[in-house]
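Take a look at the following structure, please.
In this view, the complex is presented without one of its protein chains, the others remaining in place.
Right after this comes chain A.
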(Lines give C-alpha, C1' and ligand atoms only; values in the text may rest on other atoms or scores of the structure.)
Protein backbone atom coordinates (compact mmCIF):
# COMPACT_ATOMS: atom_id res chain seq x y z
CA UNK A 1 0.00 0.00 0.00
CA UNK A 2 2.78 2.41 0.99
CA UNK A 3 4.52 1.47 -2.25
CA UNK A 4 1.41 2.31 -4.29
CA UNK A 5 1.22 5.73 -2.62
CA UNK A 6 4.90 6.32 -3.33
CA UNK A 7 4.53 5.27 -6.99
CA UNK A 8 1.54 7.56 -7.48
CA UNK A 9 3.15 10.46 -5.59
CA UNK A 10 6.38 10.21 -7.62
CA UNK A 11 4.36 10.07 -10.86
CA UNK A 12 2.18 13.06 -10.01
CA UNK A 13 5.18 15.11 -8.86
CA UNK A 14 6.93 14.33 -12.14
CA UNK A 15 3.87 15.47 -14.08
CA UNK A 16 3.58 18.60 -11.92
CA UNK A 17 7.23 19.49 -12.59
CA UNK A 18 6.79 19.12 -16.35
CA UNK A 19 3.57 21.15 -16.38
CA UNK A 20 5.07 23.86 -14.17
CA UNK A 21 7.87 24.36 -16.68
CA UNK A 22 5.35 24.98 -19.43
CA UNK A 23 2.91 27.09 -17.42
CA UNK A 24 4.79 29.06 -14.76
CA UNK A 25 5.83 32.60 -15.83
CA UNK A 26 9.44 32.65 -17.01
CA UNK A 27 10.81 35.12 -14.49
CA UNK A 28 9.86 32.83 -11.61
CA UNK A 29 12.12 30.05 -12.91
CA UNK A 30 14.85 32.11 -14.53
CA UNK A 31 16.88 32.67 -11.39
CA UNK A 32 20.62 32.45 -12.18
CA UNK A 33 21.67 30.36 -9.17
CA UNK A 34 18.76 27.96 -9.65
CA UNK A 35 19.62 27.53 -13.32
CA UNK A 36 23.17 26.66 -12.32
CA UNK A 37 22.27 24.29 -9.49
CA UNK A 38 19.58 22.20 -11.28
CA UNK A 39 21.87 20.55 -13.89
CA UNK A 40 24.47 19.94 -11.16
CA UNK A 41 21.68 18.44 -9.03
CA UNK A 42 21.14 15.86 -11.78
CA UNK A 43 24.86 15.01 -11.74
CA UNK A 44 24.98 14.86 -7.92
CA UNK A 45 21.94 12.57 -7.58
CA UNK A 46 23.08 10.18 -10.31
CA UNK A 47 26.59 10.00 -8.79
CA UNK A 48 25.17 9.37 -5.31
CA UNK A 49 23.04 6.58 -6.78
CA UNK A 50 26.13 4.97 -8.34
CA UNK A 51 27.54 4.71 -4.81
CA UNK A 52 24.40 3.34 -3.14
CA UNK A 53 23.68 0.87 -5.95
CA UNK A 54 27.23 -0.24 -6.54
CA UNK A 55 29.37 0.13 -3.47
CA UNK A 56 27.25 -0.13 -0.29
CA UNK A 57 26.11 -3.21 1.62
CA UNK A 58 22.74 -3.48 3.36
CA UNK A 59 24.11 -1.68 6.46
CA UNK A 60 25.27 1.25 4.36
CA UNK A 61 28.93 0.25 4.73
CA UNK A 62 31.34 0.43 1.76
CA UNK A 63 31.89 -2.91 0.06
CA UNK A 64 33.42 -4.35 -3.11
CA UNK A 65 31.44 -7.22 -4.63
CA UNK A 66 30.50 -8.39 -8.17
CA UNK A 67 28.54 -5.17 -8.67
CA UNK A 68 31.83 -3.25 -8.68
CA UNK A 69 33.13 -5.51 -11.44
CA UNK A 70 29.95 -4.77 -13.39
CA UNK A 71 30.59 -1.05 -12.98
CA UNK A 72 34.17 -1.52 -14.19
CA UNK A 73 32.89 -3.21 -17.34
CA UNK A 74 30.31 -0.43 -17.76
CA UNK A 75 33.01 2.27 -17.66
CA UNK A 76 35.11 0.47 -20.27
CA UNK A 77 32.05 0.11 -22.54
CA UNK A 78 31.16 3.79 -22.10
CA UNK A 79 34.70 4.74 -23.10
CA UNK A 80 34.11 2.62 -26.22
CA UNK A 81 30.84 4.54 -26.79
CA UNK A 82 28.64 1.47 -26.45
CA UNK A 83 24.87 2.14 -26.31
CA UNK A 84 23.06 2.28 -22.97
CA UNK A 85 21.35 -1.09 -23.28
CA UNK A 86 24.64 -2.89 -24.08
CA UNK A 87 26.38 -1.23 -21.10
CA UNK A 88 23.63 -2.29 -18.71
CA UNK A 89 23.28 -5.83 -20.09
CA UNK A 90 27.01 -6.63 -20.02
CA UNK A 91 27.37 -5.19 -16.50
CA UNK A 92 24.62 -7.57 -15.39
CA UNK A 93 26.24 -10.50 -17.20
CA UNK A 94 29.61 -9.74 -15.55
CA UNK A 95 28.12 -9.80 -12.04
CA UNK A 96 26.01 -12.88 -12.80
CA UNK A 97 28.99 -14.85 -14.12
CA UNK A 98 31.19 -13.84 -11.16
CA UNK A 99 28.51 -15.09 -8.76
CA UNK A 100 28.18 -18.31 -10.71
CA UNK A 101 31.92 -19.03 -10.57
CA UNK A 102 32.73 -17.93 -7.02
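The rule is short, and it goes like this: contacts are C-beta pairs under 8 Å (C-beta built on N, C-alpha and C of every residue); 3 or more make two chains touch, one makes a residue touch a chain; residues count from 1.
The rule is simple: contacts and distances are computed from a predicted model.
The protein name that UniProt records for the chain not on display, among "4-azaleucine resistance transporter AzlC", "Thiol reductant ABC exporter subunit CydD", "Cytochrome c-type biogenesis protein CcmF" or "2-oxoacid:acceptor oxidoreductase subunit alpha", is "4-azaleucine resistance transporter AzlC".
Residues 2-15, 17-24, 26, 29-30, 32-33, 35-56, 58-62, 66-67, 69-71, 73-75, 78, 83-85, 87-89, 91-97, 99 of chain A touch the missing chain (whole complex, contact as defined above).
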